[in-house]
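What you see is the complex with one protein chain gone and the rest in place.
By letter and in written order, the chains are A and B; residue numbering begins at 1 in each of them.
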Amino acid sequence: MGETNEKAVQNTQEGNWDDYIKAYYEKPASFKSWSGYDLAEIYTPEHRPDENYKQNIADAGTYPYTRGIHSNMFRGRLWTKREVVGIGSPADTHERLKYLSQHGGSGLNTIADVTYEMGLDADHPWAVDEVGLTGVNITSIKDMETLTKDIPLDKVSWSLITASTASSVTMAQYVAVAQDAGYDIGILRGSIQNDPIHFRYCGFRPACPLDLSIKLGSDVMEYCTKNLPKWYYTTVNMYDLREQGVTAPQEVAFGFGIAMCYIDELIRRGLDIDEFAPRFTFYVSCHMDIFEEVAKIRAARRMWARLMKEKYGAKDPRSMQFRFAVHTAGCSLVPQQPFNNMIRIAYEALAAVLGGVQSLHCCSYDEPMCLPTEKAHLQALRTQQILAYETGVTNVADPLGGSYYVESLTDKIEEETLKVMKEVEDVGGMEEAIRTEWLDRQFESEAVKRQKELDKGEKLVVGVNVFTTEQEKTTPLGVQKVSSNSAKQQVAEVKELKRTRDINRLNDAVKRLRDDANDSKNVIPAMIEATRASGTTGELLGTVREVFGYPYDPMETIESPFNF
Amino acid sequence: MKKKLNTSEMVNRLLAGDRRSAARLITLVENEMDDHHEVMSLVYPHTGQAMILGITGAGGTGKSTLTDHLIGKFREQGKKVGVVVVDPSSPFSGGAFLGDRIRLQSHSQDDGVYIRSLASRGYLGGLSRATYDVIRIMEAMGNEVVIVETLGAGQDEVDVIHIAHTCLVVVTPGMGDDIQAMKAGIMEIADIIVLNKADLDGADRSLRHLQGALTVGSFEEGEWMPRVVPTVSAANKPEDLQGIDELTVTIAEHQAYLRKTRAIERVRYNRVEQELGLIFKDELQKIIFKGLKGTGKKREYIESIIEQRKDPYSVVEEVLNTYLLPGE
Partner (left out) sequence: MVMKKRIKVLVTKVGLDGHDRGAKVVSSLLKEAGMEVIYLGMFQRPESIVKAAIDEDVDVIGLSYLSGEHLIFTPKIVDEMKKNNFDDVLLIAGGTFPAEDIPTMEEMGIDKVFRAGSLTKSIVDYIKDHVEE
């Protein structure tokens, strides 16, 4: 109080009322949406002259599902409150999983670290420094056993976040462990991210060459379609694309483009669209512009329904329903004034729920600084719980539907998304856009635009280019450190396993895997057997890579240990 | 910030193959610092033995991946390799994004390979002259092969390629019409035309086009006739690579031709002639501008031309008489 007065006196004496007056008369800096679209002062019926409710909007639960995939939305079931876990060794990750599930987390989400996603064993020379830094490495069936210990796999819904070609190995490891524990895999519920195509843009290009991405990605989808009917076998990751800096329509268009690469392959293999499409899911970003994000989700739902019906001839309504999880936008968070991130996350989560999300991951406030601490993790979960139980946003399906503004913006996002899809078509389709690095260039130029918007103050971020303060000296809720001991322990265990396993059994299993890959068979069954024979992630993937003509080791450092 | 080193000491270290000294000396000549001429005088006696290979072509043709493979081939032959990669500078900021090193990663840990990126603008003496100097330093460092890679745009870069003993022009299928348009230019500088990405649609047609275009040219008996070598240089899978061995052989054949026919002497003669011309031009310009500096006369001359009191030729004559022939 005294300090404020002192400052006030000082200001008055110096006649320094400029800041106050400026603040009082302040107007928004921009009237554009986050993706850069000019907005009207007010939206009225005049903006919607050709409104055809039944055809373009329709009730929730009714084609084209603009308003949601279920008629009663959250009254039927709340969204799944997922918090991603992956830290240190499989045992460390297991501990954190148990902690969150005892605090009301309703889904188990485990994320692979960079070494696992790259398809490297924990003892690989490139991996030893980084094992467990940003997730968990599952090198062998033993690691998967540690991770899933005492967890009733028939009751939980487990989300395995492995996205690269290593998803095939993750699936094999999970199925092997479940079967060995006596579960009928037909009842397993959960999901695997399994979107290797997009993962090349997340720094995993050596592990995700395009043809191998389509092959292994589709193998997982095909295998699950036939053996794990309750499993969601892909989450096409639009979120990661958005994190590259692109706009909302680009996020949707590029995501759909990648999804179609898998769909086309599954159809080529003789599957019927209605056989597999109901298990297709997406991972969507929610950024800071609440209405634009809601409009994006609504547009995506409408467009997906039409795409499946009109382009692919789907007949089962479930094939036309755009099911998605949301990850609040990591790139919207900044280390300056870190508590502000909690507010950002809350708004982004609100947008996701207003959009009718099926499963939500809230970032932790400390993500632009370190891996989530336990406190920050819990806070993120609490953010979801407040939204679900206190705010009343779950009462009504699509509460923003019918808003002149939101409906207009939904149409606008759809129109812009179609434009981007046309651009992709013009460069020869998504596979060609990827092969020719057209897509890389889009990401690069958009990312530079985003930074320039900040530099020029065209987009404001509190603490970054407006209301800045001196840099904090500490992270408010502490810093999560990764114990390098447990990772070292894992490396030692992997080495020990490789020394003591039954080599003849392993060789036979790897041979079968190689033969199946050579014969263009689905490799998942052979991977399951090879996993049981203590074949490791690097060995399984390396064997398939070689069949496809790629070096055994994506980092081109080690050679295949198999010489037959 | 950087420690200042003695020039002749640095040259001695360069001659012993020290990459740090090579790097510093290149910076020194690139920026035309004061002891530039002294450096080049010290370096010159230790040059002239390396094979200089030029690689040029439009963006996206795969020059860098080709270069990467060729470096590998020369390394297999036990030769030390220097590489100069010329990338365009921004005409607006003068800055440059030199990203080609990423494509030359196979050799990032090999001490027998020295790679240097050069931005194309900002050299007082022009890009060609800076490149001449850089190549010489690489030769003096002990590199037996020096590869110069440029983006085939602009006269400046064509001049750079003239430095090479053997010049590769890289094209891709689908450049069909461009190839037609470029024909004259290609014929002039290419010893070998590399049709890269030869696995793409239309490659056969492009190959026929190119070969057809080459037979139209008139070549003297025994003169080198440019050859077309189809290649696939960018493949994740080693088995999909094509034509790299053939290209290496063709380069060797061109080198043998140069030696056998003594054409190499003509190449050297032309090269020195061009270089001398460039140096003369720059040095004269420097003398003149040095003379004019601070006299206010430069402005006076320019205004007199704008106001049509004088014409540019008379001004140049007057300036030359003043600053070059002070004795008269």
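By our rule, contacts are C-beta pairs under 8 Å (C-beta built on N, C-alpha and C of every residue); 3 or more make two chains touch, one makes a residue touch a chain.
The structure presented is a predicted model; accordingly, all values stated were derived computationally and were not measured.
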item	value
Residue in contact with the excluded chain [from B:59, B:99, B:222 or B:312]	B:99
Candidates B:34, B:76, B:201 or B:307 - the one touching the absent chain	B:34
Candidates A:66, A:80 or A:115 - the one touching the absent chain	A:115
Identified contact with the non-displayed chain, of B:108, B:261 or B:314	B:108
Contact residue for the chain not shown (choose from A:52, A:102, A:474 or A:563)	A:474
Footprint left on subunit A by the chain that the document does not show	114-115, 118, 120, 126-127, 129-130, 133-134, 202-206, 243-245, 331, 334-336, 366-371, 443-444, 447-448, 450-452, 454-455, 461, 463-465, 471-475, 479, 482, 555
Positions on subunit B where the hidden chain makes contact	1-3, 19-20, 23-24, 26-27, 31-34, 89-90, 92-99, 101-102, 105, 108-109, 114-117, 119, 122-124, 286, 289-290, 293
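In the analysis below, only the chains that are shown with their structure count from here on.
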item	value
Subunit A partner contacts - residues on subunit B that touch it in the complex	236-240
Subunit B-facing residues of subunit A, complex	209, 548-551
